[in-house]
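One structure is given below, represented as structure tokens, and several questions about it will come after.
Note that this complex is displayed minus one protein chain, with the remaining chains in position.
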Amino acid sequence: MNLKDFKSTKERRKYIEKSRKIKLDNTARILIEDEKDINCENLIGASAFPLGVAGPISVKSEKLRVKNYFIPLATTEGALVASVSRGCKAINLSGGVTAFVENVGVTRGPVFETSGLEESMKLKKWLKDNFNLLKTEAEKTSSHLKLKKLGARIAGTYVYVRFYFDTQEAMGMNMITIATEKISQFIQKNTNVRCLAVSGNFCIDKKPAWLNFISGRGKRAWAEVVLKREVVKDVLKTTPEEFFEVWLSKCMIGSAMSGSLGFNAHFANVVAAFFAATGQDMAHTVEGSMGVTTSKVLENGNLYISIYMPSVMIGTVGGGTKLKTKQEALSIIGAENSIKLAKVLSGAVLAGEISLLASLAEGTLAKTHEKLGR
Amino acid sequence: MNLKDFKSTKERRKYIEKSRKIKLDNTARILIEDEKDINCENLIGASAFPLGVAGPISVKSEKLRVKNYFIPLATTEGALVASVSRGCKAINLSGGVTAFVENVGVTRGPVFETSGLEESMKLKKWLKDNFNLLKTEAEKTSSHLKLKKLGARIAGTYVYVRFYFDTQEAMGMNMITIATEKISQFIQKNTNVRCLAVSGNFCIDKKPAWLNFISGRGKRAWAEVVLKREVVKDVLKTTPEEFFEVWLSKCMIGSAMSGSLGFNAHFANVVAAFFAATGQDMAHTVEGSMGVTTSKVLENGNLYISIYMPSVMIGTVGGGTKLKTKQEALSIIGAENSIKLAKVLSGAVLAGEISLLASLAEGTLAKTHEKLGR
Amino acid sequence: MNLKDFKSTKERRKYIEKSRKIKLDNTARILIEDEKDINCENLIGASAFPLGVAGPISVKSEKLRVKNYFIPLATTEGALVASVSRGCKAINLSGGVTAFVENVGVTRGPVFETSGLEESMKLKKWLKDNFNLLKTEAEKTSSHLKLKKLGARIAGTYVYVRFYFDTQEAMGMNMITIATEKISQFIQKNTNVRCLAVSGNFCIDKKPAWLNFISGRGKRAWAEVVLKREVVKDVLKTTPEEFFEVWLSKCMIGSAMSGSLGFNAHFANVVAAFFAATGQDMAHTVEGSMGVTTSKVLENGNLYISIYMPSVMIGTVGGGTKLKTKQEALSIIGAENSIKLAKVLSGAVLAGEISLLASLAEGTLAKTHEKLGR
Partner (left out) sequence: MNLKDFKSTKERRKYIEKSRKIKLDNTARILIEDEKDINCENLIGASAFPLGVAGPISVKSEKLRVKNYFIPLATTEGALVASVSRGCKAINLSGGVTAFVENVGVTRGPVFETSGLEESMKLKKWLKDNFNLLKTEAEKTSSHLKLKKLGARIAGTYVYVRFYFDTQEAMGMNMITIATEKISQFIQKNTNVRCLAVSGNFCIDKKPAWLNFISGRGKRAWAEVVLKREVVKDVLKTTPEEFFEVWLSKCMIGSAMSGSLGFNAHFANVVAAFFAATGQDMAHTVEGSMGVTTSKVLENGNLYISIYMPSVMIGTVGGGTKLKTKQEALSIIGAENSIKLAKVLSGAVLAGEISLLASLAEGTLAKTHEKLGR
């Protein structure tokens, strides 16, 4: 019996309960009856993620006003919500987070195969010369996307093209894949060069890659705060100097010694929990784990901290965001658009970095003093 | 009012509904009332992931017997479950998947600070000479872990130590962090060298890093299958030659051109959905996205495909696995232990690679023929 | 006595001979007496590199004409010249090499420090808005350079700027460093943002780095050839199929397993010997070691091979090229300009790849047959 042939979710679930001699009552009961937008085949029910709320976090807006946002986090990792909340407290007591988000564009990277370098070079030139035609083709497939730019790289008979799309409020992978297929067919038709694959890992999607770190993918996000010295002491139980020392040895030299693309403490924890709550594609946690945390002790003794995320794949519409519990989580945040949502995420990530680095500094140094009697 | 000060989940949720003027009915109703093991602070309810089931997949056991496993996948990405199922069909028609899993050990990597190279070298030697003492200290903290080995790297005054632990059926990050704190205190006490941070990013946890790719972390997993030529044609709508061509240009050359640690098609998609269903730490999707897919057209015209995952962070007990819906997902699989669970995951990942690479080959080549009139 | 205080090379050498009780007769005698352009302090003489000549190699020009170039290689590694010559023979018998070179531009990457993200964003915008002013400033420093473009990346208070220069026939690092200092002073003066270092490793000079691989540095070079099946057999003692097999397992999967930026057999060997002969900066062998070799067995049974070098730092004037023996080596090649010189290098690198991969295929497979009696 084939799982996709069952008429209903219930029957399918019953079949599995029977064949495995198990009960799936909870999986059954938490599926929201009138859920309309479930993109999941062979459905048998739903899986629950505990939802906690961190913050609120104060985010500075352009005109120096501050707005507070709650941060819903769906996670099974103890201490994560508490840790982000502690970071928010320190941030808020210091005037709030400054965040910037740049819409680089979502990317698809097909690979074409030519007869050799001469045709490869010709194709690269043709792509540049005919950008507007490609743009027109792409934008026929949806009113929600714009082709922003393209880049191409050649290795012998292989031409890798990276298309950057503006997908408005959606993360947009599905729509740009359709658009890229359309473009690829147009290229094939007009150049007689074959498209080997609509994704040639030059996108590069859901894999750690320097191309995304260096060129950006989706949105680039930055966040910073200057923590008052007394806040570091009272809220974070450490000093700017100890914090800096841990940051330098861990996020910089430690990451260098490990050959990492993540020069940070734990971006991925906050990204994964934020993505799970708000209906993002969980596999994009990979891109979200890359990036750099910086820190510095200022002359006045305060602590400067910033985070840089080169590739944030996030949206407020489409995909998982349509599910009821995800909609509710988005309403908890109340971000006006996907740019604002990315700003709140970057603030949450900054809060997570602050809290973890501080506890590492405090925890271990405290023990040091105690043990070494210093 | 501080979110952590509410007496109940309900009151906290009500407060957020009121302050944000929203309704959180679904978030409220899917929280499983008698759920005991929720590790999530500031709880307001739960977030639902649609749960689909792929497979079953036939996994060859040591003694050439074959056992079938259903594959629960919690995802919001359309086509993923169907795609893995299609891969399973092709695998099963070819006799099932061969999988191997090696328990490398979960790692923690503290950083110590010395007065200079001489003391750094001394500490490295001391760690080697006193391994058994460190092992004893570590194993005092839990009967569920064993210290397997350690490695150390020196950069000036910084000594990075990587401890490998066997954590039985648990993924084990929490228990090994406690054990590593204990070890670090012991080292400080006996060498007077200060531990700067119990995690110096030499673990390296939840960040893409070559250290984990090369040395392994958690479990190493491999899976392979030889697909019969007719199965490739009938089930996957392509040929071994076209499949190979797409694999080479995408997973090898494309990933090289992108500076990636993922020489695969989409490990992360399957890992994320499998982790979400079975209660793993979602941030470990990062480690799971690394690895290599290989493929080859055999002399008899059949298609060989394999996957290698250098760092699978997975367990059958502890953390999120205790939640009811996760328990039910684990019961759907019915894996005897975490090694077997990793084998099923590796089979699912292989199925995902087969299906996506085939559809890329078929999709685009079909269009090619149509458009170019070949 | 300070080495730089000696009046003559001879006196300095005598002093070292005396203090070390050694003889430096050969070091003395090979220094070319009337050498004028020696950029080396504390000179005591010269060191000799054996100079061999490989080739000639047939390089196809635009209009399908073919021109032959000798390849001078200064090396102490046995078999290298012979190996490149063997590759040239195979190439020439197959009609010659097709080469393309793109002048990406030599780069310098200073780092600026701002008061925070807002000023960092402002500076990035200012740089874009004032590109023409920066160009004018830069080009005041030399009539031999043009500022082509710039790119900027922000991490908190740090702004990394990458300036791309056209330096005509020179490799040009010295002149662009002067130009970049001039630009940096102009930026400081007009924005009050401090330049921390004229090189912030965003150049990135003489270090393996994905930025150079992905964005290119100096010149990008490609070369390819289709080797006739019988040539592979007669000259290279192997078959296209065995060659491909070795290429795939070594340059692709092997390099992936090693976390390499070099998906090739031994670019660095040929680059180092060619650079030593022609007076290039030997430390730029690092950039030259990066890149991708591709190979494919064509339907007619012939063997396609290509190489891609993303960062070739090379020139025909300036620096070491002024030395007499380097001038003579350049005259052996007789390249019309630095683009042509890079084409000859790319052909030599291709020849080196062909010969080494073939001998690996032949050598080991021959032994296999013998040993395994196949």
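All chains are identified by letter, namely A, B and C, in their written order; residue positions are counted from 1 within each chain.
As a convention for this text, a residue touches a chain if its C-beta (ideal position, glycine included) is under 8 Å from a C-beta of that chain, and two chains touch if they have at least 3 such contacts.
In this text, all values refer to a predicted model and were calculated from it rather than measured experimentally.
J.: Of C:119, C:137 or C:205, which one is in contact with the hidden chain?
T.: Final answer for the missing-chain contact: C:205.
J.: Among C:81, C:101 or C:297, single out the residue that touches the unshown chain.
T.: Checking each option in C:81, C:101 or C:297, the one touching the absent chain turns out to be C:81.
J.: Looking at C:117, C:155, C:235 or C:303, which residue reaches the missing chain?
T.: Counting the whole complex, the residue in contact with the absent chain is C:155.
J.: Extract the touching residues of chain B with respect to the undisplayed chain.
T.: Considering the whole complex, chain B reaches the absent chain at 98, 100, 116-118, 121, 154-158, 210-211, 213-215, 222-224, 226, 259, 292, 294, 296, 304-308.
J.: Could I get the residues of chain A that touch the absent chain, sorted low to high?
T.: 210, 213-214, 248, 252-253, 255-259, 261, 263, 292, 294
Simple rule for what comes next: only the chains that are shown with their structure count from here on.
J.: What pair of chains is linked by the largest number of C-beta pairs in contact?
T.: A-B
J.: Could you tell me the distance, in whole angstrom, between the mean C-alpha positions of chain A and chain C?
T.: Comparing mean C-alpha positions, chain C is 37 Å from chain A.
J.: Got the chain C residues that touch at least 2 other chains?
T.: 210, 213-214, 259, 292, 294
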